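One chain of protein is taken out of this complex; the other chains stay put.
Right, subunit A next:
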Amino acid sequence: ISGVAIYTGMETKMALNYQAKSQKRSAVEKSMNVFLIVYLCILISKALINTVLKYVWQSEPFRDEPWYNQKTEPERKRNLFLRAFTDFLAFMVLFNYIIPVSMYVTVEMQKFLGSYFLTWDEEMFDEDTGEGPLVNTSDLNEELGQIEYVFTDKTGTLTENNMEFVECCIEGHVYVPHVICNGQILHDCTGIDMIDSSPGGSGKEREELFFRALCLCHTVQVKDDDSVDGLKKNQLSRRSCIYISSSPDEVALVEGIQRLGYTYLRLKDNFMEILNRENNIEKFELLEVLSFDSVRRRMSVIVKSSAGDIFLFCKGADSSIFPRVKEGKIEQIRSRVERNAVEGLRTLCVAYKKLTAEEYSNAQKLLQNAKLALQDREKKLAEVYEKIERDFILLGATAVEDRLQEKAADTIEALQKAGIKVWVLTGDKMETAAATCYACKLFRRNTQILELTTKKIEEQSLHDVLFDLSKTVLRHSGSLTRDTFSGLSTDMQDYGLIIDGAALSLIMKPRQDGSSGNYRELFLEICRNCSAVLCCRMAPLQKAQIVKLIKLSKEHPITLAIGDGANDVSMILEAHVGIGIIGKEGRQAARNSDYAIPKFKHLKKMLLVHGHFYYVRISELVQYFFYKNVCFIFPQFLYQFFCGFSQQTLYDTAYLTLYNISFTSLPILLYGLMEQHVSADTLKREPSLYRDVAKNALLRWRAFIYWTFLGVFDAVVFFFGAYLLFDNTIVTSNGQMFGNWTFGTLVFTVLVFTVTLKLALDTHYWTWINHFMIWGSLIFYIIFSLLWGGIIWPFLNYQRMYYVFMQMLSSGPAWLGIILLITVSLLPDVLKKVLCRQLWPTATERIQNASRHCREHISEFTPLACLKSPGYRSSDCSNSPARRSNSHSKKTMFTHWKGVDYSVLPSVFGYSNKPCRSSAGYRFSGSGLETSV
């Protein structure tokens, strides 16, 4: 044999679970693009309007070509349509600044530089592992502030994936290794605590078999510390070797058994060597390995002892072992296993059977055939496994503890308060997973658990189960429309849903009669009303499926998937934001993720603080960019009406070029990096503030239109203010007149100041850098203008700006006009801000006010109190009409189903986690309740 290829290509598990990485775009980017299209339409319509008006206006020849302004011969001869088209293009060029090209550059810079703050964050650095957060893509920074669903893996993410052998139960007797050593190999622990008295006779034999089974039935590899004289050293110090396995459970088991006296030494020439309690080395020939897979959920080995007996040891999940057991103390073990599972321990059952040589040769033959099969190999193998692995004798069960990550519960609680729904997706069995969920406060004591499991589906049909569940959920939430903050009010009944992989695949499976949509919808409806969902027994691809299901549901929520293992990669790739934990199970997840963090607890700061900041920063940045370009270009547009639609620019070329590059770019970039509208500590302390920015609140159409209109208003003020100032009057004290460039410079000066001061008004966090940038860019503008107009520039073929700025500054009315126009254009925005803050403050604004007061008089405050006050409102988010139509569609959907209690209807008006509530929303839900009763 010159080479063997084992598990390569597309048939490997890795490849099968692999998903093509699709490009991820953030919600902000999407709305940015939509806004851009709007502006493109505005640009084109502006150019069209001006072109049409130009030709209407020019229809009289004395306007088209007055005696003082003749065209050249070629111009005159040009075709009318060609001329019109050229004019159209010229207008496009003139107005093209309304499309903020520089915005894309700034946004990219903001994202790239901003992501450094994440990696620099000391609090997100993990001392133990020496790892800090990693940013693999900076495109999704702001998406971290928009998360509505968190899908988290359990093992290694919520829990430490630091397996620790807790106990084993042999024939109903419980053994506990008496030193809890956190999975580390301790050198002097050989003792065993036996809760029950030592069993006699057959019990003893079973016990030894059990230990041997655990020692043999695994795929652990031994790595010697010192490979030269490894064996010797091993014998002397007994344990200087390291166990390596793809599954930490196995390592924990082998190490646990080691502490109970049986040490697995190595696999040599197909012989497994075991050091037993009497320090003798036992050798077993490894005949077959029936490897683990997630469908069977068990693995087996066939070994031949030195005595010649052939054993089949099997280890696996209780649900896959118990049906195959024919003898053993099933009841006692089962109860123990269940107890352990409830405590959140990972349990495995161990069973064996003795094979005669004949049986073995049969089995071997079958295996051989199956392995060599060219078609349906997997299916055949599974069949063979099914045949071989039965009629077991139950030996016992093991329990391995996977400890919760530090502050996992705290993090989950905070996320739920922030209005984020947390789903746990795990491959573990239901009981174990549920226990972990209780431990990390995903489920609380008063959470009513709904189960959608294979067991239940076997009893009733899927249809009935789903309807029952939806009825419970919807009826209840129907009577609780008023209550909206599931995370905050403890008196509210909330639901937790548990679903397993099999049930999920039933739901996802397309029906023959084409009614599959209904199940999905119904399932989503149930999920929407549950505060927490646990999906257990999930295959990696199923995890991605779930994420996709939620992602594509009709609200299009923003999802985040977090996981640490290779099995989470597909869901990490599927979700809007994928987060990898730099954990024990390799770097697969961290490398495929968008962001990687060392611990689950860091998710809290990442979302609530960094995400929130990033979102607030970039949304202001985007809106501001559109705003400042409207302010910039709209006066040009207006000027066309006064210059015969001749595409005459209002501003000098230098100003046109530098406006976006130097005069107004740095302050907003800095805002995009530094702004903290609320302090980071407050954001962390008050997760509910996250709801204020949920659902892309700052980039809604309302906000966009507000900013655009503000821009248009300001532009009108600039232009007509200057117009009225200049129109047919003298504005100098020496009687001399100003020309068109002075006019444009005046407008431009007002523009630069207004736009910069507008940003200054929006800045809530003035560090010295902000001061430097904002005042610096204004000073730069002045210095530049002085310089630009102060010299006859030899390389220019026009000197139109010569002394224009200085002359303007020497005129009193120009100063007065500039001050007046700046004041007038800033006034409405200030007024809007103050009034909104005073009359309809958002939670964020309340906190800001409160912390202000707090700074003034030193007093404790509990911001939670203010959140409960009924006037709670999120800025610009009261889109009750949209929600209304939503509700109606649901209503019609409901009426189609017969047998549904009509009283469930009110529920549709109040899903538990509405991120923004307006007073209008309240009123509406109230009326909805009345009509249905």
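One rule holds in what follows: a contact is a pair of C-beta atoms (placed from the backbone, for glycine too) under 8 Å apart; a residue touches a chain by one contact, two chains touch by 3 or more; residues count from 1.
The rule is simple: contacts and distances are computed from a predicted model.
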{"item": "Record-based protein name (UniProt) of the chain missing from this complex, from \"DNA primase large subunit\", \"Cell cycle control protein 50A\", \"Proteasome subunit beta\" or \"alpha-amylase\"", "value": "\"Cell cycle control protein 50A\""}
{"item": "Residue in contact with the excluded chain [from A:A317, A:A351, A:A435 or A:L656]", "value": "A:A317"}
{"item": "Residue of A:V222, A:A654 or A:V824 touching the missing chain in the full complex", "value": "A:V824"}
{"item": "Residue, one of A:K30, A:K71, A:R377 or A:H463, that touches the chain absent here", "value": "A:K71"}
{"item": "Residue of A:G328, A:G427, A:P557 or A:G711 touching the missing chain in the full complex", "value": "A:G427"}
